[in-house]
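Missing here: one protein chain of the complex. Every other protein chain is in place.
In this document, chain identifiers A, B and C correspond to the written order of the chains, with residue numbering beginning at 1 in each.
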Amino acid sequence: MRNIHKSFPGVRALKGVDFHLNKGEIHALMGENGAGKSTLIKVLTGVYSKDEGQIFIDGKDKAVSIHSPQEAQKLGISTVYQEITLCPNLSVAENMYIGRSNKIYQNWKKMNEDADKILQNLDIPAKASQQLASCSIAVQQMVAIARAVDMDCKVLILDEPTSSLDEQEVEKLFGLMRDLKARGVGIIFVTHFLDQVYEVCDKITVLRDGGLVGEYAIKDLPRVQLVSKMLGKELDDLSDIKGEQKADQKAESTEPLFETKDLCSDAGIKPFDFYIKKGEVNGFTGLLGSGRSECVRAIFGADRIIGGTVKKNGRQVKITKPLDAMRHGIGYLPEDRKRDGIVGDLSVRENIILALQVLRGFFRPISRAEANKFADEYIKLLDIKTASAETPIKSLSGGNQQKVILARWLLTHPEYLILDEPTRGIDVGTKVDIQKLVLKLAGEGMSVTFISSETDEMLRTCSRLIVMRDRRVVGELSGEDLTQTKIMSTIAGGESKHE
Amino acid sequence: GSSDAGSSAATGSAATDTASAGATSTDASGDLIKVGIINNDPNESGYRTANDKDMKNTFTEANGYEASFAYSLKNDEQITAAQKFIQDGVDYLLLSAADTAGWDSVLKDAQDAGIRVILFDRTIDADESLYEASIVSDMAKEGQTAVDWLKSQNLSEYNIIHLQGVMGSAAQQGRTGALDDAAANDGFNLVTQQTAEWNAEKAQQIVQSVIDAGTPFNVIYAENDDMAKGAVAALDKANISHGVGKDVIVMGFDCNKWALEELKAGNWNYDGQCNPFQASYIDEIIKKLENGETISEKTIIMDEKGFDATTITQEDVDNYGI
Amino acid sequence: MGKKLKNMTDTNLLLTITIVVFFAMYIGAIVFQGKGFLKPQTFFNILNANAALIILSCGMSLVMITGGIDISVGGVVALVSMSCAVYLDFGGGNVFISMLIAVAIGLAFGIVQGFLVAYLDIQPFIVTLAGMFFARGMTTIVNTKPFNVANENFTALKETRVFVPGMGSVNKLGNYVNAYVEIGVIVALMVVIVMFVMLRWTKMGRSFYAVGGNNQSALMLGINVKRTKFLSHLLCGLLAGIGGYVYFLHVGSGSASHATGMEMNAIASSIIGGTMLTGGVGNIIGTFFGVLSLSTIQNIVSSAGLDQAWWTGITIAAMLCLFLVVQSVVIARKKKMLQK
């Protein structure tokens, strides 16, 4: 397989990108948010049709034409797309097998058995006959991977498969990838985790702004260079951040801004106590599914509250629905961007002003001029890559959608901002930007709760961590205790410390 | 409500008990005669409302009947209702069919089950042996009377807007037939011939369209009062005078009270009667059948007139208006 | 019980509700109205009268599962009846060919509508609304007047009754009458079985669900979304043609006013049977019971002896309302449980 060269229409095109993938190699495709990685993949798999360029497979002289994912599959290309693309109304097994062959007859019993076997091999906690919608995102992601891996393919494409997986699952995935590589399968791997790139990949192709920056062997491209290739500039030193964090500790002494007691929602978490001070950055940590999201959703009133109290500045307040929380100055960036965050068909501008508009009320619409001003301001501030403020948000790249949602909440100037996985699917540059932003906001007096699956990130930003296990708060760490190992041991239950 | 259900359950069991005793003994004990009445929806038109009221007033418990009603404007729903009545074991099935076609097999079922069928208001397209009697209006005659009246006006030319009822209904076929003949033989010119489906709004739009087109016309022949009313609304809007001695002759059918009043006021010219009061005839026939008499006439044609605006009296309005 | 509820898929849950409510209703009718509902023939008459509706609803469910809708089916039934009637009495008069005509009309509608929906990406509602207008208009163009078909072969077929062994009742005259169904019912049951098997067990069937669940995902899973949508409309059209002939066989006449509003009944039956208009959820057995439920409601109301005409409409609507609310409450409960 060699020499792919194509360009893509729409707002911004892929400007003549070449890409080579050899048999039995794992090839990382890197770039900032909106660089065109997903687009390149979708062109390759026939989701989008290309304007120009050719695709060759198996070194043949004749270019193949791929018009649909079906044809791509037939040619031996199997894909896990960035946003989970499975059918929630079908069973797990059906999702794994549908669309893979044209046979009319299907032995369903055998299919379920096969699927169960695969699920078992990969340690995926799901039953073949279970409806997919009832699985968590992580499980769905694993099912998508299982499907792609199980196909007898020549090329495997993984577009940010690890963004919602925990470390063990990622390890399992890497094991799989190495197996496939040994069998001669070529793998394209897209991720924003640099560690992972250096752990499994052989080669790196870097894209920037729809253009090709270059293809490098992994050993020729040290981390710092890779980052600068992606961003087109040098990355600010991470040590800066640490310094800022120290400065941040001064907030500790003041009274809590928000305080909850025995708060409990119908989403199935155990009652929990929590507080946050003005200008403080804290975070929830724990394994996948440990209930971090449920906790913050409860604080925000996003699930039905079934018990407990919330105090603001020492006075009890009633938060039963998101609007109450917003009125009390809370903002919440949800973890599932596609389902809970974006309003797909609305423009970037409308998405940005939405929360502020709701706060202002039904009879006080934000004028067009004002809205444009806000939109332009935040597009610039967060460096959102979009053709214009009028572009529907759904046609932005994943990372840029995330920034729009962030802009939406920043625009309301909240006193307390909850960020649930704000860095999921975000490129390194922006990740650092967001972390810096969080600390800057905290410095200006905003309280922030920051949730991330990457412990590093939390250690860098948070001055206090709440540890969760099985939907229960099991401990709290701050100051000296903020280390990887301490967190791990708390999660494991070695030491639980209550106030 | 509940007492009704109770009594029907009682008669239900009585019917099954006596069933083995044979046909004639049913209800011989002086029980109520069970009739299943299938009618069109009474809010279809003033005619239908009057017809339904008449049926309700006649088939009461006081008169010795236990009546169940089913209403539908859809033929297939009516057929289903008929089948349900057959299963419920009514003694008589009274039927005003939405459509002339499609009734053969149901009526055969009824016959097999010993249920007698009497048609009212509308004829159907089925073998005569399948029903005991039919009490209907002669729609063709109604049409003929109206057309004869129109001829008698001796206009120098006849440019007619013809508003038809729902295509295929007995009333439409009869009332259209006469006018079609006249158009073929007497040089009547049909400016437009459209179905407004008994619907005043549609009639208004059709007439409006003719007015907009600027085609001259001097007669509106509407197959019921509602459509005539719609037509007149369009005329009024466009400053076209109508009624006795005016530019346009307006004709309607059914003799709704309000229509006859229009007639009396000279705003319309003619209204053909369509007699909705068939219940007493049916009652009479059932009584005869119960006494074992035979019916001499299978088809009873209702007595019907046509009214001219110049000769109508207040008495006519009161007596014939429905 | 709670656990069972939790593990059920939406499809199966809705199906269960429909079946339970149907039997509750029928037993209720027997208890409170007695009379005819005790006789097996009453039930078979419901089947006889609704064989066509069952077939149409199967097609409707299929399209709805794929996330579309087809409101042309009632019109197609009318057109099929009229065309076949005209052909039988004024044309060749060959019963077999009349069947072919019915199928051809249905297929033609299915293909054209499917093409417009799937390949030109026009909203199914508009396409099939136009289809309905077209079919209704064409029916009156073919022939305005309703008439009974006199063709003997056809009448013989129409009169054919399939007796149900062991079922029957004594009628007013004291004769034992064996319960029967019409040929249409056999056809309808066959359609139900074939469609059920197709949707439940074949790959094609599952791809209808996939497309309805999320057509973007289905596309990326390698399903030919366009072809699937096209097929769903094609099959729905075909079934409308077959259903049209079954209807024709039941009434034996052609008329422009045949099957008015039948598309609404088909949609309602599908939904009562647990098919979602939003796509991806549904079951043919449910649809079957949906038809039975709807017509049982109508039957109960029509034999209840209501004293004013308006109560008919109002009562049917009230029962429909009750049904839908029960359905919605159960689903909501299930969702709640799932969250825990």
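We take it that contacts are C-beta pairs under 8 Å (C-beta built on N, C-alpha and C of every residue); 3 or more make two chains touch, one makes a residue touch a chain.
Methods note: contacts and distances are computed from a predicted model.
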Options "ABC transporter permease", "Succinate dehydrogenase subunit C", "Ion-translocating oxidoreductase complex subunit C" or "Na+/H+ antiporter subunit E": UniProt name of the undisplayed chain: "ABC transporter permease"
Displayed chains contacting the withheld chain: A, B, C
Touching the absent chain when the full complex is considered, from C:138, C:157 or C:186: C:138
Among A:166, A:345 or A:470, the residue in touch with the chain that has been omitted: A:345
Selected from B:113, B:167 or B:289 as touching the chain missing from the view: B:167
In chain C, positions touching the absent partner: 116, 120-123, 125-127, 129-134, 136-138, 140-141, 144, 256, 264, 267-268, 271, 276-278, 308-314, 316-318, 320-321, 324-325, 327-329, 331-332
Footprint left on chain B by the chain that the document does not show: 41-46, 49, 73, 167, 192, 194-202, 204-206, 208-209, 211-214, 226, 229-230, 233, 235-241, 256-258
Touch residues of chain A, complete complex, unshown partner: 209, 300, 302, 321-323, 326, 332, 334, 339-346, 350, 354-355, 357-359, 361-365, 387-388, 408
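In this text, only the chains that are shown with their structure count from here on.
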Chain located farthest away, centre of chain A as origin (C-alpha): B
Centroid distance [mean C-alpha coordinates] between chain B and chain A, Å: 71
Between chain C and chain A, distance of the C-alpha-averaged centres to the nearest whole Å: 45
Sites on chain C touched by chain A in the complex: 9-10, 201-204, 206-207, 209-210, 212-214, 216-224, 280-281, 336, 338-340
Residues of chain A that touch chain C when the two form their complex: 45, 47, 68-70, 72-73, 79, 81, 84-91, 94-95, 98-106, 108, 131, 134, 266-268
Complex contacts: residues of chain C adjacent to chain B: 32-36, 39, 41-42, 45, 48-49, 140, 144-148, 158-159, 170-174, 177, 247, 250-261, 295, 298-299, 302-303, 305-307, 309-310, 312
